[in-house]
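The other protein chains are all here in position, but one chain of the complex has been omitted.
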Amino acid sequence: MKKAIGLALAVLAATVVAASAQGGQQVSTQAAAGVSCSGTLKIAFLTPLTGGAGFLGNEQGSWAKYAVKTLAPAMGLKVQLVMGDTPVEQGAAVAQTLAQKYVGDKKVVGIIGPSTSGAAVAATQTFFQAGLAHISPSATKTDLTKSDPSTNGGKLEGTPAFFRDVPGDYIQGPTDARFMINTLHVKKVVIMDFQEPYSTGLASAVDRTLKAAGVATSRLSASNTTTDYSAFVTKVPSDADIVFFPTQKPGDAQTFAQQLLEQGKKAKVFGGDGSNDSSQFKVPGSYVSNFAPDITGFKADAKIIAGWKKDNPGKAVGSFGPPSYGAVQIMLTAIKKACVADHGVIKARHDVLRQMKKVKISNWILGGKFAFSTKSNDPLNAKFYIFQIQSNGSYKLVG
Amino acid sequence: MTDSTPHSSHTPATGPAVGQDEWVARHAARGLLPEGPLRRVEERLRVVPWWAWLVLFLATMSLLPVVESSGYVRRVGFDTVLYMLLALGLNIVVGWGGLLDLGYVAFYGIGAYAYAILDSDKFGIHLPTIVAVPLVVVIGAVAGFLVGLPSRRLTGDYLAIVTLFFLQLFQTVMTNGDSAFGHNLTGGPNGILNIDPLHLFGHDLTVQHQGVFAVSYFYVALAFFAVVYVALKFVNASRTGRAWRSLREDPLAAEAMGMPVNWLKLLSFSFGAAVAALTGTLFASLNVSVFPLTFYFVLLITVYTMVILGGSGSQPGVVAGALIISPLLEMLRDPGKSRVIFFAVLVGGIAVAARRSRALGITAAATLAFGFAAHEIARAIDSSWVSGERGGGFAGFVDHWVIHPAQLASWIPPVSYVGLIAATLGVTLLHGHRRLVALVPTLYLAAFVWENVMLSKPEPARYIVLGMILIALMILRPSGLLGERRVEIV
Partner (left out) sequence: MDQFTQLTVDALTLGSVYALIALGYTLVYGVLKLLNFAHGDVFMVGSFIGFGVLQELGGTSNPVVPVWALLVIVTFAAMAGCAALGVVIERFAYRPLRDAPRIAPLISALGVSFFLSNSMQLLFGADPRNYNTFDLSNGALYLKGFDIGNVRVPLLRIITIVSAFVLMIFLWFLVNRTRTGKAMRATSFDREAAAMMGINIDRVIVFTFVLGSALAGAAGVLFALRVPTTVSIGFVSGLKGFTAAVIGGIGSIPGAMAGGLILGFAESYTQGYVSTKWSDLVVFTILIAFMIFRPQGLLGRADIRKV
């Protein structure tokens, strides 16, 4: 039996070699002679596809796939989208491994993502050193593009190759807080976080602004795996006006709001962009902030939405998907510009990177026009929109 | 590790022989190859000393960065070496000590975090590598000792629970450590960043050069591995190793013979934790950052699978286990390679099993024929049933055999998947001819499910494969590939 195992091992080893040859990894790391734009180009998308944040990656992936399918042929490009799974549970290591993988693949000329701030911090150096532009549709950590004195001693975590098409926490936090102060006239706010980078960063940003305006704040912290918030609800003071709830799971916002009602508290839930899903979070009176108005109301996007729905039957339009579409659009535009500038060839990955900053989109999926800010790799004039949930469950723009 | 029976170049012929245990001799003879050139080669190889194998292995591994300049392959190679180290460490606790330690990766995390705290901007401490690495190893050993303390009074399952809870505890503490009594100790969910690279022989080890993984870390890791392997080999051959073996086989008898059973258990915990902590330093310095969630359940199961697959208790075994599983997991990310692996395993499995029985070869042929027939029938019924997107090369070739619809109705994946599980379980219940007959459609269904359901979602599919390997191993071959076959005397 041992010998049979040995033989099987030998077969497996041979397969391993054969399979790795099959994969066709380009090995050259020198500045390539250039990738022809008439051949198939690749862009890689690093996002969590499994694990606790898996819903995020799957939603973003579906929109990115749709964007590649519809936009690339229109630009005369043949593009293949490769997905890399960066589960939040596996942290930085897998992001770096996958970064290496795509850096080594000559055909990869651009990266979408990483979607999570943790993975972005881990992989950005690798991409920058390889000259690969990477644009994230959801990594909102402030110090990826702007230095944040409250974290990491003010050091910038990002690199010049990192872009994003959604504004960072340094906008969302104060926007939400100012709305609460100016429009809602809050006196007491409870701020929650979920012990992971997105919510802790956002919670701190809101806390700072509120405290500076003299509002009484208190902090609550739930673990990332909490699903039952009853005990947290009991700690919400009965005179609190708002509970700021920067979750990435709209279902949890719904649960929390329902449990507030259950216990007769008057506080309303104020969710961040991660809680934006009218099919899951619909308790009337709650607030949600988002970096775009609900695109299902935009006539210009109707065709895109209809097409996406056809490819993804039974799924609802979420808030994380459209920015991924936009990110792909920006990337493809930059690739196209590089191809044109270099006469049908992309001589080096830097060329795409150089074109990224100059990209302007006039029919931006999130409304209006898109351009990068001159001061950072964030969108120009990015703002956050505040919505209130109406009694019929729809989101109304209020700020 | 290999059986120490007298070289049985002759099977015991007739009646009992003096000085030779008949059962043992028969048992040994069963494992031998039949007479022939293969057997002669095998006997030659058996006398090669272990350190020669080690040198050969190291030499082969060292060639990897020379042969492959792709940063990705080098990076996977590095990760594999880390896994080999982890497997060696777990082998001490599970394989030699016989203690089910489900919190093992917490020590890995402790090592990584300890190095991160001692060598980063977090608290401004920047200990030189020569000091930091041994210090972390000591910290790991102490942690292992402390966690092992409850093991004195707890048997197998209870120990498993306590260690599992220790893992959960580690996770909770690390995640909330950014507000322990108002101090940011562990960086919380944001982890610790900007960790110093290792500093050896006056140079900081470069992590990457122009975005490509540099070789220096790979060689350092190999060096660590070699040192640990040799050290553990000596420990295993020493009195402590023998004591561990007796403890594992029968704790009661060991205690009755006067072995310091509790001390031995603590020692195995400490050693395992120390190796894990050492690996943690490599991990932290290379990744330049640590986050709590890395050291959790998925990693635990992965390392366990490597150890069990290779054979717990056998050092070359666990190294082989890591060498198989780590690249396998990496390759399963890519649908093209996954397909190749699946069919290779299918064909290889049948080939290996068919050596013993012609019937299996016939089954293979039958499956092939069945597949083509089914494919043609499906095409005749509705051509969209077989016109899924065709890739080039191997994928296209396979598509002539497997049914690959263009559009998959939403009820097909769950139904076919559950059906496959049911069919597989049913096959294990049947015997003889009926089993072979049932095997044919099952194999075809497996190919269908793989191609249509699992390839499109490689991420959970990888872990499903891991889980299946673990279950199948425990049922079919608990001693793994190179582990010793233990005979339980009830």
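Letters A and B mark the chains as written, and numbering starts fresh at 1 in each.
Convention: contacts are C-beta pairs under 8 Å (C-beta built on N, C-alpha and C of every residue); 3 or more make two chains touch, one makes a residue touch a chain.
Fair warning: this is a prediction, and the values are worked out from it, not measured in the lab.
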Notebook entry, point to check: Which of the visible chains would the unseen chain be in contact with across the whole complex?
Noted result: A, B
Item checked: Residue in contact with the excluded chain [from A:45, A:232 or A:270] -> A:232
Item checked: Touching the absent chain when the full complex is considered, from B:301, B:345, B:368 or B:408 -> B:301
Margin query: In the complete complex, the non-displayed chain touches which residues of chain A?
Written below: 49-55, 58, 195, 220-223, 225, 227-232, 234-235, 249, 251-252, 254-255, 258, 261-264, 280, 283
Notebook entry, point to check: When the complex is taken as a whole, what residues of chain B touch the one chain not shown?
Noted result: 94, 98, 100, 102, 150, 153-158, 160-162, 164-166, 168-169, 172-173, 176, 179, 252, 297, 301, 304, 308, 413-414, 417, 425, 428, 453-454, 457, 460-461, 463-464, 466-471, 474-475, 478, 486, 488, 490
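In the analysis below, only the chains that are shown with their structure count from here on.
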Check: Taking each chain's centre as the mean of its CA atoms, how far is chain A from chain B in angstrom?
Finding: 33
Notebook entry, point to check: Across the complex, what residues on chain B touch chain A?
Noted result: 31, 33, 38, 42, 68-76, 79, 121, 172, 175-176, 178-179, 188-191, 193-194, 208-213, 283, 287-294, 296, 298-299, 320, 324, 327-328, 330-331, 333-334, 336-337, 340-341, 344-345, 348-349, 351-352, 355-356, 393-394, 410, 457-460, 463, 481
Checklist line | Interface residues, chain A side, partner chain B - complex | finding: 1-5, 7-9, 11-12, 14-16, 18-20, 22-23, 25-29, 49-50, 84-85, 87-93, 96-97, 100-105, 118, 121-122, 125-132, 151-153, 155, 157, 195-197, 200, 221, 223-224, 313-314
